[in-house]
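Only one protein chain is missing from this complex, and each of the others stays in its spot.
Presenting chain A:
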């Protein structure tokens, strides 16, 4: 008997409903159907939208599937809080979460928005923070965790290059204010709190302008 069937028998013995791990093979096709409701904001192609002076909807296309799934679980379980997102996350069961995540992860990456009007000084500061950091303020570069090209590392550190400026800015501000804290070991929170509003704006616009190649 392999460990999976042991787990199944154990689950049956204990009168549990189906062991979630059993049903977690991701199916992007099923995900597409389950994601129909997501498209209203995140768009059918997963491109999301930069909304100036409002709540931007992040691009999901091409993000790491594990990262998307983790965020959905965090919304459901209250570790990440957002009034618009929470009810939708609650509509998804564990299976739908892995399916939806797999679906968006496979979609071709679209361009980041919201960086068109950035000025040169802002872009220079943004590039510095993204690629080299500002150690005088102990701001570690984005790249040191989000990876070469800031395209993400595993399911822990999401791709941030080519993400909408409005979304990045809002998230960093949320970390700074303690409104978002679902990062591992406060790795992002600690750094966000050392950034000022101009830093956050600069890095958000610079990142939004960085092209990302689809897998």
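The rule is simple: contacts are C-beta pairs under 8 Å (C-beta built on N, C-alpha and C of every residue); 3 or more make two chains touch, one makes a residue touch a chain; residues count from 1.
The rule is simple: contacts and distances are computed from a predicted model.
> Suppose you had to identify the omitted chain by its UniProt name; would it be "Carrier domain-containing protein", "Cytochrome C", "ABC-type sugar transport system permease subunit" or "Peptide ABC transporter ATP-binding protein"?
"Cytochrome C"
> Specify the residue from the set A:73, A:106 or A:132 that touches the hidden chain.
A:132
> Out of A:69, A:85, A:145 or A:204, which touches the unshown chain?
Only one listed residue reaches the unshown chain, and that is A:145.
> Of the residues A:40, A:186 or A:214, I need the one that contacts the missing chain.
Answering carefully, the residue with contact to the hidden chain is A:186.
> On chain A, what residues meet the omitted chain?
Missing-chain contacts on chain A: residues 132-138, 140, 144-145, 147-148, 151-154, 156, 184-187, 190-191, 193-197.
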